[in-house]
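One protein chain omitted, others in place.
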Amino acid sequence: MIWEFNFAMFIFLVICAIAAITVKNLLSAVVILSAYSLIMAVLWAEMNAVDVGFTEAAVGAGITTVLFIAAISRTTRRSRD
Amino acid sequence: MMEHLPVLVVIIPLIGAYTSLVGGWVDRRYAFPIAFINILTQFTAALLLTVRVMQEGVVRYNLGDWLPPWGIEYVVDRLNIYVLLILLFLSLLCCAYSKRSIGMEIEERKHTGFYTIFLLLVAGVTGITVTGDIFNLYVFLEISSLAAYTLVSSGRGGKGLVAGFNYLVMGSVSACFILLGIGHLYMLTGTLNMADLARVLPPLYTSTTLHTAFVFFIVGLSIKTALFPLHLWLPDAYTHAPSTVSALLSTVVSKMGVYATIRILFSVFTVEFVVGYFPVMEFLSWLAAIAIIAGSLLAIAQRDLKRMLAYSSVGQMGYILLGVGMVNQLAMTGGILHMLNHAVMKGCLFMVAGAFIFRTGFRRIDDLKGMGKRMPWTSAALVIGALSMIGIPPTVGFMSKWYLALGAIEAGQWVFLAVILASSLLSAVYFWRLLEYVYFREGEGGVEGGTGDVPLPMLIPMLVLAAACLLFGIFVSIPLSLIDPVAESLLGGV
Amino acid sequence: MEPLESPVPFIAILVPFCAAALILLSYRRRRLIEAYSLLASILTFALVLILLPRVMEGSEVTWSVLKLLPGANLGLHVDAFGLIFALTSSSLWIVSSLYSIGYMNAHDGHNLARFYAAFAIAIASALAVAMAANLFTLFIFYEILTISTYPLVVHEGTEEAMRAGRKYLAYLLTAGVFLLLSLLFTQHLAGGNEFTSGGILAGHATDFIVRILFLTFLIGFAKAAWMPLHSWLPTAMVAPTPVSALLHAVAVVKAGAFGMMRVICYIFGLELASAAGLNMALILIASVTILVSSFFALAQDNLKRRLAYSTIGQLSYILLGVALLTPQGIAGALLHIPFHAYMKITLFFTAGCILVSTGLENISEMKGIGRRMPLTMGAFTLGAIGVCGFPPLCGFFSKLLLAEGSVEAGAIPVLLVLLSSSVLNAAYFFPIIRTAFLDDPAEELRGRKEAPVLVLIPSLATALLSLLMGLYPAFPFLELATMAVRALAGGP
Partner (left out) sequence: MIEDLFPLLLTRYNYYMAVIIMMIGLYAMIAKSNLVKKIIGLNIFQTAIFLFYISIADVRGGTAPILIEGSNALYVNPVPHVLILTAIVVSVSTTAVALSLVIRIHREYRTVEEEDLMRMEGGSG
């Protein structure tokens, strides 16, 4: 485990999380969330949880994002906050 | 067959869910009978299981022959079977009730989905009651909660949707807290089996991590049970859900939260911990007492019948937790007895509310004038349910009040005694207003289609519950024979 | 003698309950309802009467209905003490059933099924209160009594009736809570709640606790309408007259007074009561109630309200009698239960007769009514004389015993209270009689005749019965009262 790498990933993670909830365009927010999930997946793989990492990459970054985009396309892209 | 009963009670509704989905896909009319027969079978299985529990004391079942603590273990003791029987009995009645009542409230094309999710919910709550594994409990809690969110928002109109969404947000937060609690416990002990946890925890009672885990559990479970300051999701969800679902939520879903709380407080953490090392029971009891009073006061302020019942549920949950929280045999018996009582009474009352809405479309108490004459049987059920809520002897409500009050005296908790007695007066205030409108005020002329009682499939469950209010009150020794050993074993000799 | 196991008391209580169910089921058919009601009342009375010889022989009848909760049984136990009250309510139910039929016929009754069913349940509860073997049973039926009389109070369905109903419930449900509290404490302190001659609390609690408990019991038995917890009773007079007559002169209020007597004699025990000084408090409350209520009665113009205040005062006689804690006092109190019941029901019945045939409720409008309705007002006069305590009516004997009791207890102020109360009673009853007979009839009363037969006969019957019991007080009530007192004193 290279802690510098981990730490950098964490910083990214926090930045992504904050960005995802602050961006006003929902579509961008969802894309950022998907990036967040990918970083998370990488982190987990790096923490010896390879199986979970893969699942998160597929489900969290993949399916969830698709669900979000489908929902947003049927509702609205704009968010007031 | 017999040795697989503990797992069968969970599997039957799971299979049923998909059977009814397929059946409903073939023809919409098949969905209900499949669901009903399914729950009936499950109830029979539960009765058989009861016989075994009475003979053997505790029935254990290792899923996939993995030995605990590695595999998932299903454990059925008297508490489980008691809760299981209540939940299945009420689910059965709600299912019967739903046949006609959802016709108005849920679009027809959704009926198949309704029964599928209904059965999933039943599977979830059954799983919660039989499992002996704490993570498994979380999973089942989420299954039933997800089903509940969906059911709440299954009605026509948007209010149910918003209520369902808020319920989902609150419910998910609570689930996350519970998950965190489980994580902490696992971090500390490396096991997820409840019995195992109870065995290895005592040396760790002073550990900060354990305390953190405990706090997470308490907060998470308090949201699920809608303990007073965390009840905000409840009134909307109960009010705007279809009537069947309201009845189901107030009886089945709320009980599962209470059951999980009792399990985790007393079977995972033990009395020794919650009293000696982390004195949370005192705090919980006070919270419950506040819930009782606040719930009743808020109920008095409501004009909508279902919302009034919802707030009264907040108070009633307080009753159960107060009984549990006073940590003595009598109060504990009262609290656990009240789980049955509340299920029976509130189920009956929500069904009555649903019947009024079904016939007349009226939800407001003021509109219910003269219902006593127009819907005599429904109103009779209302009277019994309401008297029971007030705690007039010889209905069930009185019996739990008796035990709770005796328990409060035993514990020397005068404030709680006052709360218990005062709350019955407060509930008299709002239920009596209802009865006054229904019986003693004349309705204003004829209302369209507002004559006659509801159809039999709705009426029978209602009357069965009303009769249960009286019968369990008079023959209270039947549930007590199950509860007494439960209370004793939970308290573990304190 | 050994207590006798017999289901008769249980059946006697079951009959009115079944009748109530039948009445509700046949709610469309008026005559059938009335028949059920009348039949049930006769049957119930007969069943209670069966018990009478047994009890007179000195044996007690018990029947354990059900073990409801650990330490709390539903059981019946008929002794002379309870039989007095049971006989009173069940015998008067017959006459008031008759009366109700007549009254409701004259009044274009609505919701009759509800009315008769609630009536039957109330009577059954009163009977059960009388025959309760323990405080738990008493409490249960006391609560049912409260609930079942509510529909009767609000029967008219007017806004005034609803308000009265709410007040009624507010008082009596709160009282019920206090009674439950007392019951719970008794259970906690003494480990049981069976009525035992000599009390069960002695030695289980300090004087202070006993006093507190006494207070909660007293509040719990607010049905006895002692001041200042009396104001529900005059309000409840909006109910139809048969209700006011039977329930608010006999069943409900006597259940309160009777319950208080039971508790003092069989839960606290006479010794504990006098040791803790409970009797002084009760004497004070009862005396104040007796005097003040009489003054209140003087101020009422509405006849039923005047009677209601008179009832409040008379009920406190019972409390006063038991507070004396002497055999004579208790016997007087016990006797006052049936005697006052017969006399007061006569008064209410006649008030109802006047209402039915003339529509008058206020005393000031009843000028010369005695000339138009001589039989009715004759019955009224008998009742009024009796309530004042003049011979030869039965009221005289209970008051005599009470006076003897107060002398026995050395409580001379009580004697003074009794005497002055009699004067006050006369002061509020005699103007009515004078107005009725001596004043010239008002114009509106011209052509008015006696009340319908069905309401007149019960009034006359109860009036005559009060006279008869005054002439022959020995059977059965005086006998029973002496037996009850002997049993309390521990004698054979």
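A, B and C are the chain letters, set down in written order, and residue numbers restart from 1 in every chain.
By our rule, a contact is a pair of C-beta atoms (placed from the backbone, for glycine too) under 8 Å apart; a residue touches a chain by one contact, two chains touch by 3 or more.
Here the structure is a predicted model, which is why all the values come from computation and not from measurement.
In the entire assembly, the chain absent from the figure touches the shown chains A, B. In the complete complex, the residue from B:G103, B:G183 or B:G452 that touches the missing chain is B:G183. Touch with the chain omitted from the figure is made, among B:Q42, B:S98, B:T129 or B:S153, by B:S153.
Only one of B:F135, B:Y205 or B:W286 touches the chain withheld from this view, namely B:F135.
Those residues of chain A that touch the chain absent from the view are 1, 3, 6-7, 10, 13-14, 17-18, 20-21, 26, 29-30, 33, 36-37, 40, 43-44, 47-52, 55-56, 59-60, 63-64, 67-68, 70-72, 74-76, 79-81.
One chain is missing from the display, and on chain B it is touched by residues 135, 138-139, 142, 146, 149-150, 153, 157-159, 161-162, 164-165, 168-169, 172-173, 175-176, 179-180, 182-183, 186-187, 190, 192.
The working rule: only the chains that are shown with their structure count from here on.
Per-pair counts of C-beta contacts peak for the chains B-C. If you average the CA atoms of chain A and of chain B, the two centres end up 37 Å from each other.
If you average the Cα atoms of chain A and of chain C, the two centres end up 79 Å apart. Chain B and chain C have centres, each the mean of its CA atoms, that are 44 Å apart. Contact residues on chain C toward chain B in their complex (touch as defined above): 66-70, 72, 74, 114, 139-140, 143-144, 147, 151, 154, 157, 162, 165-166, 169, 173-174, 177, 180-181, 184-185, 187-188. Note for the complex: chain B touches chain C at residues 387, 390, 392-394, 399, 401-403, 405-406, 409-410, 417, 421-422, 424-425, 428, 432, 436, 439-442, 474, 476-477, 480.
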